[in-house]
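One chain of protein is taken out of this complex; the other chains stay put.
== chain A ==
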Amino acid sequence: MSSTAGHAPTASEYIVHHLTQLNTSGHAQQNVIDWSIINIDTVFYSVLIGAVSLYFLWRAASKATSGVPGRFQAAVEILVDMVADQAKGIIHSAESRKFVAPLALTVFVWIFMMNAMDLLPVDLLPRIGEMFGIPYMRVVATADLNGALGMSIGVLLVCIYYNIKIKGAKGWIHELFTAPFGNHPLLYPVNFIMQMIEFLAKTVSHGMRLFGNMYAGELVFMLIALLGGTATVMGFVGHVIAGSVWAIFHILIITLQAFIFMMLALVYIGQAHESH
């Protein structure tokens, strides 16, 4: 648990330790925003999981035939078909779908796999890390606000790209000042402020929703682990029962959050295609 040997950590120390990122500064980040620091664990796990997930998707894709599919190919096809159907229902431009549908698939698979790291025992990877002298480690990249907001800002950039591509730079700027209340000089500032709030709210809520769910889920797993950490019969039984129940419930949450993130990305990008 804590790298400071000699005494067992208190419950509060245990939680704080588990919620501390491994970053480039070598200690917990002091300021709320500090652009000179990178969380090594988040980047490592998100890149690793993204690469592994895409490797399997790529394997399925490179062996894909129109003949009788194997089980793995069929599973990937079901996934692709599901995403393609959703994209078709929301994005009406076939040209845009060539980029947006793969984006939705990537987002869904990547987030699902990163969320699934929550199902590993909370102490497993951090403990192994400690054996190799790594003091902190958080394995769920989506439970890091940077991870979740990074992806939602990515979706925001795609939205802005399509706003300009579909409506033209002039058309989009015109829309920023005339929608939603109407085309009148007095309404321009109000409209613009509303539009900015809308973009901000969409992006922040998009990322924060995922982050909040995964962070809370991780915290509950830690509390359950603390129960078992009491090393009593009651604690052990409680850990097994609560841990099983929460893990099974969490299967739903990780899938649902990945699906919601994907659907919202599609909806937001779809909105960028529509004129007010």
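FYI, a contact is a pair of C-beta atoms (placed from the backbone, for glycine too) under 8 Å apart; a residue touches a chain by one contact, two chains touch by 3 or more; residues count from 1.
Please note the rule applied: contacts and distances are computed from a predicted model.
Asker: I notice the complex is incomplete. Of the names "ATP synthase subunit b", "Sarcosine oxidase subunit beta", "Putative NADH-quinone oxidoreductase subunit N" or "ABC transporter permease", which is the UniProt protein name for the chain that's not shown?
Answerer: Missing chain, UniProt protein name: "ATP synthase subunit b".
Asker: For a quick check of understanding: of A:15, A:64, A:116 or A:223, which residue touches the chain that isn't displayed?
Answerer: Of the candidates A:15, A:64, A:116 or A:223, A:64 is in touch with the missing chain.
Asker: Tell me, which residues in chain A touch the chain that this view leaves out?
Answerer: Answer for chain A: residues 21, 23, 29, 31-39, 42-43, 46-47, 50, 54, 57-58, 60-62, 64-67, 69, 73, 76-77, 80-81, 84, 98-99, 101-103, 105-107, 110, 141, 144-147, 149-151, 153-154, 157, 215 touch the chain left out.
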